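Excerpt of the complex: some chains, original placement.
First chain written, first letter: the chains are A, B and C, and each begins at residue 1.
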Amino acid sequence: MRAGKTYRMGRIFGADGRTLILPVDHGLTFGRVEGLEDPVARVDELLDLPCDALLMAPGLTRMTADRFARRDAPARILTLDTFFRLPGEQEAGAGLAASVEQAARLGVDCVKLFMAWNVPSRERSETLARIAEVVRRAEEFDLPVMLEPIAVGEERTPEAIAVEGDGARSAMEVGADIIKIAYPGPELMAAWSAELRLPLVILGGPRTGEADAVLTLAEESVEHGARGIVIGRNVWQRPPDVARRLMQRLHEIVHG
Amino acid sequence: MRAGKTYRMGRIFGADGRTLILPVDHGLTFGRVEGLEDPVARVDELLDLPCDALLMAPGLTRMTADRFARRDAPARILTLDTFFRLPGEQEAGAGLAASVEQAARLGVDCVKLFMAWNVPSRERSETLARIAEVVRRAEEFDLPVMLEPIAVGEERTPEAIAVEGDGARSAMEVGADIIKIAYPGPELMAAWSAELRLPLVILGGPRTGEADAVLTLAEESVEHGARGIVIGRNVWQRPPDVARRLMQRLHEIVHG
Amino acid sequence: MRAGKTYRMGRIFGADGRTLILPVDHGLTFGRVEGLEDPVARVDELLDLPCDALLMAPGLTRMTADRFARRDAPARILTLDTFFRLPGEQEAGAGLAASVEQAARLGVDCVKLFMAWNVPSRERSETLARIAEVVRRAEEFDLPVMLEPIAVGEERTPEAIAVEGDGARSAMEVGADIIKIAYPGPELMAAWSAELRLPLVILGGPRTGEADAVLTLAEESVEHGARGIVIGRNVWQRPPDVARRLMQRLHEIVHG
């Protein structure tokens, strides 16, 4: 691996090769999300909690630059794109909202792109072409690329999970350095981790009923090969004391 | 903030961090608007009134350059794009009508883009991609970017206001330096100002029945956190004496 | 105004600020037009008549370059684009057919673009984006830009004229140096001339029944503020002697 990428991957995954990532990038696509109404204040709170990296969009990254201007701050991953699909729409909308140059200028350690995979063929090929161009530019800056293949808005059926598995393979082939994916269950988790030979990080998704369900998810994921978890709404959409406890436990699960 | 941006933001917002902006950019998109039939003459009249900045399209900016060629002239904000949607159309039309290079050449202090947010997903993603490219170029010139998220042609329902709140968050995340938005009522005005941590300036919109309604709007907005107001038709679509009185009162409200 | 533009505008409008322009650019879009079957021969005839500038497409400009290779030749304005809309079509076709670089290489004094304004919103925004890019490039060469806003194929109702008035304002705002437009009647002619503060030149359109109708059109236009006329088919689609008389009278009307 080239020097710049080695350096940045080390900042994200640390010595044990595991990472606990806090996503607070929802505003770019979803707007004023509950629990993230004041993203800067949220980041300030979260910075008290154990965490290896934050996932942010360009605006929040710029506004919080001073918080990270110290050697022991968490790493930062920049969200580069959006995906919109309103209820009842035939055609989704996806595209870049930032550039690799801006990422390099901001000094982040990684760029992240979305990969909606339960979409028409034309959207699939446009998505890969857009990602491929970002990968090409990112190579020039030694910037790692995180890709997130998702069957958007579908139930967790075996078919939907298989679509995401196919997306994960396409993501690996188009040049992902890290793959962010929904937990596919123990067997596939172990299989994909071994097969893709890239660090897989598991997303938490919308807040689930039980706070502790997140811990079970994290334990199972890590136990079966996940290199990290990316859990946001299930943490910061809960009361501060619950959120604090969750992050501490998640940190133990990931790094313990 | 980089030096060029600090300088330009200071020219727009002044010492007290507040601004009274006069928009006269309607011609680019709306053509020969009532009260703005002769935009140069209108600018000459308006320049007698207290005002911190004018919002203009490229042609008018070029034609009135000499009026601003003095050290104590108001700042100038350049409108870069258009948004058309004729009655009964399914698909709107939006695109650039000027470039960041032209803005830099004209010496303006800021560029402004529209962000229609009650549109299909494809138009949303195209709008963000277009804005993101302008933001990238503007960074190279240290030019501030003003974004205007709007639920076009909708009644002021809580849903419409929420759409604009989501648009404002997306605007912040894609890289806005200033957000121009419709007044969302006292609670949300205070909330958004605190949350977005960017100067919000409130638009006046079409002329309303009562002249004084504008003053109430301005007072409420500023009282609840607005950093300025952008009122055009409600001023220059009224008789000169009314317009003068309104501007003087607005100036007192904003800066008093 | 920058030096190159001052020089070229002076070549088109002369000392009295008025101009008589002969359009012979129809072939690019309309093909083998009656009266212009042999455009080079036509140009040779027309060059005997009093005329300040010719409007031509790239091919004819190239073929007749030697005729203009003298210091007292008329100026040349290059048509850069096309607009097609066949009977019964929902969607028109518009686009560039030449570049600013070619214009600069050919040494013409101005470039001219069409602006169909009674079109869907998407076509409007695409047209402005295309024009804006040409304006940006033309600025680099100090080349004046002539824009022609038209309600294509409509009767001369007040509504159609108002659409063209809106288009003229948009044309001014996107960066026109000269606006070519259909005569809107005395009041609007006077109003637009005063308001737009750009030279307006009036088009003759298809041949009308009476030859002298053209003279009336020219007289009225100039009397109410037009800075010139652009009359082609109404001249060269008539017998040579009639055409000669018309041009001589038009020259007197414009410059007398």
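Following the convention adopted for this analysis, a residue touches a chain if its C-beta (ideal position, glycine included) is under 8 Å from a C-beta of that chain, and two chains touch if they have at least 3 such contacts.
Just so it is clear, the model here is predicted, and its values are computed rather than measured.
The complex is a homo-oligomer: every protein chain shares one sequence, and counting across the whole structure file gives 5 copies, of which 3 are shown.
Just so it is clear, only the chains that are shown with their structure count from here on.
Following the contact convention of this document, no chain is adjacent to both subunit B and subunit C.
Here the C-alpha atoms of subunit A line up with those of subunit C after a rotation of 145°, rounded in steps of 5. Among the other chains, the CA centroid farthest from that of subunit A is the one of C. Annotation: 35 Å between the Cα-based centres of subunit A and subunit B. One inter-chain figure worth recording: subunit A and subunit C are separated by 56 Å, centre to centre, where each centre is the mean of the chain's CA atoms. Against subunit B, in their complex, subunit A makes its touches with residues 25, 27-32, 37-41, 57-60, 62-63, 82-86, 89, 91-99, 101-102, 105. The part of subunit C that touches subunit B in the complex is made up of residues 120-126, 128-129, 131-133, 135-136, 139, 162, 165-170, 172-176, 191, 194-195, 197.
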